[in-house]
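The complex appears here minus one protein chain, its other protein chains still in place.
So that you can tell them apart, the chains are marked A and B in the order they are listed, and the count of residues begins at 1 in each.
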Amino acid sequence: MIVTRQLRRFGLVAVGLALFAAVAACGDDGEPTPTPQPTSPAATATQGAATPEPTPTVGGTLVVYAGRGQNLVEPLVQQFEKDTGIDVELKFGSDAQMLATLQEEGDRSPADVFWANTAGALGRASSLGLLAPLDDELLSLPAAFVPDSRSWLPVTMRLRVLAYHPDRLKPEQLPKSILDLPRFARENGLQGRIGWTPTYSSFQDMLAGIIAVHGEEAARQWLEEMKALQPKAYPSNPAMLEAMRAGEIDLASTNHYYVVRFQRAGYSIAMTQFEQGDPGNLALVTGAGILKTAKNVPAARAFLQYLLSEKAQQYFVGNIGEYPLIEEVVPDPRLLPLEQAVRQGPSIQLEQLPLERALQLLREAGLN
Amino acid sequence: MDGTHLLELRGIRKRFGANEVLRGLDLTVERGETLALVGPSGCGKTTLLRIIAGLEQPDSGEVILDGRVLASPRGSVPPERRRVGLVFQEYALFPHLDVAANVAFGIPRGVDKRRRVAELLDLVGLSGAERRMPHELSGGQQQRVALARTLAAEPVLVLLDEPFSNLDAGLRARVREDVLRILRTAGITAIVVTHDQKEALSLPGRVAVLIEGQIAQVGTAEEVYRRPATRAVAEFVGEANFLPVTRIRDGIIEFELGCFRSPTPPGGRFDVMLRPEELALAADGIPARVVGLNYFGHDQLITLALPSGTTVRVRTLGPGRPEPGSTVGVRVAGEPRLVAER
Partner (left out) sequence: MRSMALAHIRPRAAVAALPLAIPVALAAGGLLVPLAYLALRAFEADLATVEELVLRRRNAELLRNTLLLAAALVVTTTAIALPLAMLTVRTDLPARRLFDVLLTLPLAIPGYVGAFVILAATGPGGLYPLPRPSGFWGALIVLTLITYPYQYLSLRAALLGVDPALEESARSLGRGRLAAFLSVTLPQLRPALLGGGLLVALHAIADFGTVSLLRYETYSFAIYLQYSAAFDRTYAAWLALLLVALTALLLAGDWLLLRRLRLARTGTGAPRRRRPTRLGRWEPVAVAAAALPPLVAVVLPLVALLDLASRFPAGHAAGLREAFGNSVTAAGAAAAMSVAVALPIAFTAARARLPGAQAVERLAYVGYAVPPLAFALAWVFFTLRAAPALYGSLPLLVFALSLHVLSEAMGPVRAAVRQASPRLEESARTLGAGPVKTFVRVTLPIVWRGAAAGGALAFIGAVKELPITLILAPLDFSTLATRMFSYTQDAMFAEAAPFALAIVGLSACFVGVLLWTERTFSS
């Protein structure tokens, strides 16, 4: 096929470029080491500190493609620029838009870093061969969720939760497993009162989680049972929570930070979780990777490192209510302790989530 | 080439799809004359004007103006370089410009525009209308502005396409006088296109009759009327009676109403032509039955069936209205002549 041939050629060029960049970076360090090793001791020595300081070797311009929200990214990046003297140029869009752009750009991409909202997009970028492998130094920073491919860095975590209308449902009656949700809904007359987002990436991740934990048959059956309840499909979580506020639905699986945000706005929406290890509590990891096309690898490394710094992690917790992935952060009273939060979801390697099978199931069910 | 020729058209052909509008047309226009170009609707008059102006290209043939080849098989001079003015039937005044700006549009560089506009508006009798917009003018006024605008560009030839057809009958005669006076004053060569043969004959200059894509005849109004080159010309420029020749002997042409001496034209079929006013009712004439009558007040047209069955129309003045069905006598009162069928 044409694709694979292109990809292979592109991959070769990209690897070559990455090696060349690594060599160049080492050369800048004054280290005449000819070995194209991404982690030269000198680089580690100068850049590995917990609090990033501007170093004479790291500078220039860094191009970041962000699938994350502009309003979230910009303040942090400004701080990073101030702290390191690196000039960051940004491109924003959804994960999918950025991924598609990277794919079309191929080996001509000007991007250094891909910072995504979902592990799915990063896994996809990794399997497409767009990401360069990361060194142990970087991968030792997060407390959990390091992917097998070692090509991207987990940055923060969100949890799937069950949102409900507190006037209509009580937390103690709610099911303990996502698989019990259809039966519960049938028994409580909730036909047509459930919302879902079958086209939203986090939902699809969750479905993949169900496949991984309970097998494809169970997942298909769950989907069929859900469909039989005539759930209302929404294109986004805010739209779904607005519908819950308006009394259109009573129950919905969503991501925890949306509920937090609507609660802050005074909406009467509550959330709960299933029992520990249930795929309905799936941890959703955000992260960032360095592209094989990166021209400024040292700056890209510094940026990833910065994302896991105390300062940045505190910002994620405080401003958008996400879970940090390092221990040294002051916890938010609305959130679970990190250790417990990490254990809430099923223990699955994120990159091994059978996303393709989940999409296939959804397609067979006529849902996308 | 004769020095008095201003415009010469040679073998102009133009085809739109399957329809050949101009079929090898030849025409010369003398310097300073006002030529009336007349022909039935759809005969190619407007197309010919557009070819002279450069708005259409002939498929073949040449347009030569003042010694310059404007169009030939090799190429074509764009309209703005021809110095040929065209006054459109619908005037085509620029709706976004006032009268003064319309007139000033084509004034060549280096000419005092304000003065020239004033002169021209004076010429066309519209002084003081400088600031008015086209839609505020009457049809006759628009016509005169269009003419002033055309003259302002200092053309060597002005083409007027049906200049009076958009005017009501009362206005038409006066505007016609005005336009002719203006053209005469400006001393400009002009071609006036019209489909109205009466109008064409009333214009002062020569008349060119365009029929089926060719110039059938060029001549003074009287020549065209009295001695039409073909039956089609004769019919187009006025009422005509055609009577078959019964015998030719020693240069004497015999027909139902009499005989006359005439050289026989070479080849082709021909008939004897008499205008209705060249026939008269007379008691001693050939008996004919009255089959129709059109009364016009100052004159009347009587349709008669001759003994052979041929019908003729007779124009009579004054009183005396024969009864339809009655029998009267008819005789030749003018000069019969031979007209070729084609």
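Going forward, contacts are C-beta pairs under 8 Å (C-beta built on N, C-alpha and C of every residue); 3 or more make two chains touch, one makes a residue touch a chain.
Please read these numbers as outputs of a predicted model, since none were measured by experiment.
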Residue in contact with the excluded chain [from A:Glu89, A:Glu187 or A:Glu327]: A:Glu89
Sole contact to the chain not displayed, among B:Leu55, B:Ala118 or B:Leu180: B:Leu55
Touch with the omitted chain, as defined above, among B:Leu6, B:Leu37 or B:Leu93: B:Leu93
Absent-chain interface as seen on chain B, which is shown: 50, 53-55, 57, 66-70, 72, 74-86, 88, 90-97, 105-106, 108, 133-135, 142, 149-150, 152-156
Missing-chain contacts mapped onto chain A: 1-3, 63, 69-72, 74-75, 89-94, 96-97, 99-101, 103-106, 108, 110, 121, 124, 199-201, 204, 232-236, 238-239, 241-243, 245-248, 258, 261-262, 264-266, 320, 359, 366, 368
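Note that only the chains that are shown with their structure count from here on.
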Chain A-chain B separation of Cα centroids, rounded to whole Å: 87
